[in-house]
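One chain of protein is taken out of this complex; the other chains stay put.
Chain nomenclature is as follows: A, B and C, assigned in order of appearance, with residue numbering initiated at 1 for each chain independently.
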Amino acid sequence: MARLLLRRAIHGALIIWLVATATFFLLHLAPGDPIAASLDSPLTPPVVRTHYRHEYGLDQPLSVQYGRWLVMMAHGDFGFSFPHRRPVSSVIASALPNTLLLMGVALLLSFVAGIALGLIQARHRGRPLDWGLGLGSLFFYSMPDFWLALMLLFLFAFVWHVFPVTGMFDPVMYPYYGFWQRVGDRLWHLVLPACTLALLSAAAIARFQRAALLDVAGEDFVLTARAKGVSERGVWLHHVLRNALLPVITLFGLALPVLLGGSVFVEKVFSWPGMGLLTVEAIGTRDYPLLCAAVVIASVLVIGGSFVADALYAVVDPRVRLE
Amino acid sequence: MHPLVWIAAAVLTTLACGAIARAGDGDSGSPWRIALTRLRDNHAAFAALCVIVALLIVAALAPWLAPYSPIAQPDIVRLKNLPPSLAHPFGTDFASRDVFSRALYGARVSLSVALLAIVVSASVGTAYGAIAGYVGGRIDTLMMRLIDAGLSVPRILLLIAVLALWAPVPLPVLVLLLGLTGWFGVSRVVRAQVLSLRERDMVVAARALGASDREILWRHILPNVLSPVIVSITLGIANVLIVEAGLSYLGVGVRPPSASWGNMILDGADEIASLWWISTFPGLAIVVTVMAFNLLGDGLRDALDPRQVDG
Amino acid sequence: MTSTPAASAPLLSIRDLSTWFHTGGRSVARAVDGVSFDVMPHETVGLVGESGCGKSVTSLSILRLIERPGRIEPGSRIDFEGRDLLSLDDRAIRAIRGNRISMIFQEPMTSLNPVFTVGDQIAEVARVHSTASRREAWERAVDMLQQVGVPAPADRAREYPHQLSGGLRQRAMIAMALMMHPALLIADEPTTALDVTIQAQILELLAELQTRVGMSILLITHDLGVIAESATRVLVMYAGQIVEEAPVRTLFDAAHHPYTEGLLSAMPRLGDRRERLTVIPGTVPSPTQWPAGCRFHDRCAYAWDRCRTDAPPLYQIGAGHVSRCHLAAEPARRRAPAFAAAAPAS
Partner (left out) sequence: MRHLPFSRFVLMRTPLVASSLLPLLAAIACQPGDHARTAGDQYGGTMVIAVSGDADALVPPITVNSTSFEVDGLVFENLARPGATLDPIGDQGWTGELADSWTWGKDSLTIAFHVDTTARWHDGIPVRASDVKFTLQLYKNPKTASFVAPLLANIDSVSTPDSSTAVFWFKKRYPGQFYDAAYQMRILPRHVLAGTDPAQLQSSPFSRHPIGSGPYRFVSWMPRQSIELAADSSYHRGRARIQRLIWSVAPEYNASVVRLMSGDADFLEFVNPPDIPRVGHAPNVKLVPYPSMAYGYLLFNERDPNDPSKPNALFSDRTLRRALTMAIDRRRVTRSVFDSLGAVAYGPYTHTLPYFDSTVAELPFSPDSARRLLDSLGWHVGADGIRSKNGRALRFSMLVPTSSAVRMQTAVLLQAMFHDVGVQADVESADIGTVRQRNEGRQFETVIEAMQSDGNPSSILQSWGIDAAKAKDGGNAGSYENPRFDALVDTAVAQFDPKRARAYYFRAYGMLNEDAPAIWLWEPLTVAAVQKRIHPVDMRADEWFANISQWYIPSDERIARDQIRLAEVQR
C-alpha cells in the first residue's frame, strides 16, 4: 500500500512538472511581457520598462530564465508578481482560501442536491416527476456557466435586489460585526456564486446518480432486500443508495477540474476575489510567475482530488478496501 | 464553412431522420436497424434530433432567413439598442445590428466551430485510444499517463491562456485548439473498448489467420468502436459549444464582427441590467442547442447499447 | 382444478394467477397466464420448466415483488394462511416477506449486498420483523449461521460476501431466509450456480432444515435431477401455464405431457449446468405472442390440427395427475418414442 502511494505521488509530481514546464514555455514564448502589460501608458518612459525587464531577468535567454525558475520552484519560491507588487505566494495566499471556500461549499451543495435529485428521480422512474426533474437538470446541465451566472445576477440582484452582487462580505460594516453577524454576512454573499457553481454540477451529478441508482436497483440483492420485507424507503436509502454512491465518488475527482473552470467565470461575474479571477487577470497582465503558480496549484488540486476520490472509494467499497 | 456544406449537412441529417422514421419494428434485423428503431421510439431523443436538423437548416439558410445582414449598421445612432419588437424580434445591439439576424448567423459560426472541432478530437482521440489499447503494455501505460497529465489541466484555463496570449487567433486555429484539447475522453472510451475487443474470438481468429495489425484494427476493431465514438461525438459537440461560448464571452474566442453566440452575450453582458435582450437570446439559443445534443447523445447511448434489451 | 388428495387445508393456494408486463405500445408480455396450484404444509413442491417459461415470475408474484411495468392482473388470487395476499396493503405484505414466506435465489454472489457484512444482512431480517435490538439481531444471525452449518459463524458474520465461497454464501442466504422460521420457503434455482458437491450439500441442508423448522418449500428449477431428489410433487410450466402436475414418482414413471416427456428424455445428470435443455427442438416462444391453440404445438412431435386451434384444458390423468394436452382425449395419437433420437449420445 505504501509503495502504491509512493508510486502515485511520483507520477503526480511528474505530471505536475510536465504541466508546469509546458505552461512556462507557453507563457514566455507568447508575445508581450508583464512589464509592457502593466506599464501600459504610452507615456511611460522606455527606460523604466527596460529597468524592470532587467530586474526580473526578462532580458535573459529563455533557458536561463527556465533554469532560475526551476531552482526557485524547488525552494518553494513562486517569485514576485510585478502587477501586484507582492510576492506571488502572498497574492495566492489571499486568493486560494476564497476559491477553496467557494468550491467547497459548491461541491457540498452540488453533491447533496445532486444525490437527492437522483434519488427522487430513480424512485419515480418513468413517471412525470422523473421526466420533469430530468429535463430540468438537463436544462441546467446544458447551460454555459457564465450565462447562468449573468442571468442569476440579473434576476436576483438587479430585478429583485435579493442578494449582494459582489465580493465576499460587506466592505464597510464587516469589521464592526459580531462573530455571528460576520458568518451571516459571508454566507449571504456566498449564496449566488456558490449556487451558480452548484447548480451546474448538481445537474451533472443528478444525471449520473440516477443512472447509477437504476443500475443498482436492477441488482439481485435489491430483490433480496425486498423479499426480506425491507421497506421501500429502506431499500432505496440503505441498499441501493449505498451501492450507487460508489460510482458517484469518482465524480468527485472529475468534478474538481470542472468546478475550477467554472469558478473562472463565476468569480468574474460575481467579483469573487479567488484564484479564477486572479488567473484571468494575470493572463491580461502577463503575470508569468503568478500564472505558472496558478497552473501548478490547479493541477495539484486536480491530481490531489482524484487521489482523494480513489482513497474515498477504497474506504467506502469493502471490495477494494480489503484487496 | 461554405453554405453548400451546410445545405449538404442539413439534407443528410433530414434523410437520416426520414430513414429512422421509416425503419420497421426493431425486434429483428441488423444492430444498426435496431438502434434506429430504438432512437425513434425515444421521443425526447427524436425531438432533439428534429431540433438539431432545424438548427442545421436555419444555419444553412441563414442568408435567406435572416431579415437583415448580421453586420449591417443601418443607423448607429437612432436604431441602436432597440428592445424586441416586431421589426426586430430579438431587438438590436449597440451598432444597430439586428440581434435575431446575428443569432441566425451565430448559429452558423457556433455550430461549425463545434462540428469541426469535434471532428478533430474524434479522429485524434480514436486514433490515440485505438493505438494505446491495441499495442498495450508499457506504451499503453505511458500513453495513458499523458492523458492523465492532459486531464489534470483545467481545459478552459489552458484555452483562455493560449488564446489570450497569442491573440488574435484565427478561426481555424481556434477550431484546432478546441479539437486538440477535447479528445482525452474519447481516447479513453476507445481504448477501453479496444482492450476488450482485442481478446474476443473474432480478433483472435483473424490474427490466427495471419491478418496484419493494421487490418485487424481497421476491419475488426474500429467498426465496433464506432458506437461509443458516435455517442462521445454527440455529447462532445454539446460540450464544445459551451466552451466556445465561454471563450468568446471572455473576448478570446470568435472575434467580432463575426457573430458567435458567445461573443453576442459579451456584447450585452455589461448592460445586462439595461439592455437584457442582447445577452439573453443568444444564451437561450446555446441552451436549446446544447440540450438537444445532450438529449440526442443520451438517446444514442441507450439505442446503441447492445446490452439494453427491449422491455 | 388441482387435485390434492390431502385432507388438510393448503398453506398456499394460487388461483388464476396472471402476471403481465405492459411494455408500452400494444404488446403485452403475458409471462404468467392463469396459473393455479396449491402448496400443502410441510410439503416440497417442485416447479420446473425452461428459462422464460414463467417460473420465476410466478414465485415473485407470490410475494408481490413484481415491478412496473409488470402487473398482477385482476382476477388473480393468492391465499396464504387464509389471507388473500393480493388485497394486503404494502405494510402488511412486507410483514409477510422474509417472515412467513422467504425466498432464496440462484446466484448468492449477486443476491447479497456487497457493501454490508453477511451478519449485518442476516440480522437485518430480525430487525425488520421483530423488535430485537441491534445486538440481539446480530446474535441471532450468528446463531442462524451456525444452524446452516457455517463454520466459525461469528467470524464469518463479520465478513463481506465477496470474502466467502459460493457454498458459504448460499448457506448465508438460507440463514437469512430461515431467520424468522417461515412457513414457506421459495427457493429459486438454489443450486444452479454451485459446484456439484456443494449442490448436494445444500439440498441436503434444505431437507434437514425443512424437517427441523417444519416448513413448506416451493423449489423452482430447470433441473429435474434436483426435483427427483427433493420434491414430493411436481408442477411443469410452459409458456406461462402449468402443463402438467403430478406426484414426483408418477411424473418420472409416467409423464403425460409431451413437453414433460421432452424434459425427462433430456434430463441431465445431477450437476450438469446447462442453462437450457437444447434437445427439444425450437425455443420458448415470445411471451408477447403465445401461439394459438396449444402453446407447445410447434415444438411437439405429436401435434395435429386440433393442437393448432384449440387450447387444451387441464385433463385429469390419474390421482393428483393432470396434463394440458389433447393426447389425454386422443391417446392413440402418441407414437413412441418421440424424442429418443434427439437424446444426447453420451
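In this section, a residue touches a chain if its C-beta (ideal position, glycine included) is under 8 Å from a C-beta of that chain, and two chains touch if they have at least 3 such contacts.
Just so you know, these numbers come straight off a predicted model, no measurement behind them.
S.K.: Shown chains touched by the missing chain?
M.R.: Even though it is not drawn, that chain still touches A, B.
S.K.: Could you pull out which residues of subunit B are in touch with the chain that's been left out?
M.R.: Within subunit B, the residues that touch the unshown chain are 71-73, 76-77, 80-81, 94-95, 164-165, 167-168, 251-252, 255-257, 267, 269-275.
S.K.: List the subunit A residues touching the unshown chain?
M.R.: Touching the missing chain: residues 31-34, 36-49, 51-52, 55, 80, 83-87, 91, 94-95, 153, 157-158, 161, 164-168, 170-173, 175-176, 268-271, 273, 277-278, 281, 283-286.
In this text, only the chains that are shown with their structure count from here on.
S.K.: What whole-number Å value describes the gap between the mean CA coordinates of subunit A and subunit B?
M.R.: 24
S.K.: Specify, in ascending order, the residues of subunit C that touch 2 or more different other chains.
M.R.: Where subunit C is concerned, no single residue meets two or more other chains.
S.K.: Residues of subunit A that touch two or more other chains: which are they?
M.R.: Nothing qualifies.
S.K.: Help me check something: in the complex, which residues belonging to subunit A touch subunit B?
M.R.: 11, 14-16, 18-19, 23, 26-27, 30-32, 135, 138-139, 141-147, 150-151, 153-154, 158, 257, 260-261, 264-265, 279-280, 283-284, 286, 291, 294-295, 298-299, 302-303, 306
S.K.: Which bits of subunit A are touching subunit C when the two form their complex?
M.R.: 126, 219-221, 223-232, 234, 239, 242-243, 246, 316-319, 322
S.K.: Per the contact definition, I'd like the list of subunit B residues that touch subunit A in the complex.
M.R.: 44, 145, 148-149, 151-157, 160-162, 164-166, 238, 242, 245-246, 249-250, 262, 265, 269, 272-273, 276, 279-280, 283, 286-287, 290-291, 294-295
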